[in-house]
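Then we have chain A:
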Amino acid sequence: MQTNNRPVKEIAQEIFAENQAERILGWKRGEFFYDNSPAVFSAADELQEFVYDAFCGSNLSKFLVKEAAKEGRIAVLLKPCDRYSFNQLVKEHRIDKENVLPIEIDCDGMVDIDKVRALGIKGIKSISADGDQLTIETVYGQKNCSKEDVLLLKCQTCKDRTGGDRFALVREIEEMSSVERYEFWRSELSKCIRCNACRNVCPACTCEKCVFDNDKSGIANKANSDSFEESLYHMIRAFHVAGRCTDCGECSRVCPQGIPLHLINRKVIKDLNEFYGEYQAGADDSSVGPLTSYELDDVEPDIVMNRGGGR
Partner candidate 1 sequence: MLQKQQLQAETIRRISGVNTRKCMKCGKCTATCPAHSEMDISPHRFVSMVENNEIDALMSSDSLWKCLSCFACVERCPRGVEPANLIEAVRVTAVRMQNRNRLLPENIPSLLNNKLPQQALVSAFRKYSK
Partner candidate 2 sequence: MQRIGVFVCWCGTNIAATVDIDTVVEAMKREPGVVHSSDYQYMCSEAGQSRIRNAIKEHNLTGIVVCACSPRMHETTFRKAAKAAGLNEFMVEIANIREHCAWIHKDRTEATEKAVVLARTAVAKLNLNKPLTPGTSDVVKRALVIGGGIAGIQSALDIAEAGYQVDIVEKEPTIGGKMAQLDKTFPTLDCAACILTPKMVEAAQHDNINLITYSEVDSVSGFVGNFTVKIRKKARSVKADICSGCGICTEKCPSKKAKSEFNMGLNNRSAIYIPFAQAIPNVPVIDRDQCIKFKTGKCGLCAKVCPADAIDFSQQDEIIEQKYGAVVLATGFKPIKLDNFDEYSYAASQDVITSLELERIMNAAGPTGGKLLRPSDKKHPHTMVFVQCVGSRDTTGCGKTYCSKICCMYTAKHAMLIREKYPDIDVHVFYIDVRTPGKNFDEFYRRAAEDYGVNYIKGMVGKVAPTNGKLMVQGSDLIADRQVIIEADMVVLATAIEPDQTAKSLATMLTASIDTNNFFTEAHPKLRPVESPTAGVFLSGVCQGPKDIPETVAQASAAAVKVVGLLSKDKLVSNPCVAGSNELLCNGCSNCQHVCPYGAIDYVEKEFRINGKIKIRRVAQVNEAVCQGCGACTVVCPSGAMDLKGFTNQQIMAEVDAICR
């Protein structure tokens, strides 16, 4: 893949060549070709391992919280959607902006390997993208599929391309009766194994010590009284990131159980948009969010009843 018609790797090489930064935050190949992982490169020769292709879905912004605090300027490669998280973290003073060289790179959607497999394509050896088409080399020969069909969930409703309606599913859930809705979430959240992956990947979750890890909070490591109590973990998380969540979709991407966690955040975002006007967290790095600013014409609490929230 290229940016400004240049391969991203070239940009990375140039950074070292011109001494623009001492380190680069990018991706390198993981165990398999489809599990590229975030990596810090500190010298030009390390860039051999550098990779940027259709499997670089992970959001690098959060890694800056640690990396930017270290000695020496660090360059970071930001896909358009990662930029929102970056801005939000700068806004919250979690990233020392002075120590970072943000480089925006192009992205035309990342691929979900599970969706490729779900098409019945087995024995995959490699995948290469050519525009809208994917060419898949398998042990059984070459196969093709449309990229649009196998995009990551978060790429289907990309904020920077004309994506689908990201609130469509939220609306469907809103239309459910309270009993149906409860059952829906109960069944989804019952799958949770409390691996904490969603939290650990979330760019809005950068507390020095998470309340769930804090013995003094009174809620850490609390035994579940029933299988549903786990879901409160996700609800509390949604409230903690409310107004700050950029809808980067990482939570759902990393969930090993396939829980659509992003929907909870999107519900909050949808409500905030309706109550306080359209707001995109991370659209800039200085504005005060809807939940932490006060305007005379802010909604009154009875709005929830008026909207039929008691349904």
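Basis for inclusion: all candidates are chains of the complex that A comes from, given by their letters.
Please note the rule applied: a residue touches a chain if its C-beta (ideal position, glycine included) is under 8 Å from a C-beta of that chain, and two chains touch if they have at least 3 such contacts; residues count from 1.
Since we're looking at a predicted model, the values are computed, not measured.
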Options 1 or 2: the chain contacting chain A in this complex: 2
Candidate 2 partner contacts - residues on chain A that touch it in the complex: 69, 92-94, 206-211, 214, 216-219, 240-241, 288-289, 291-294, 296
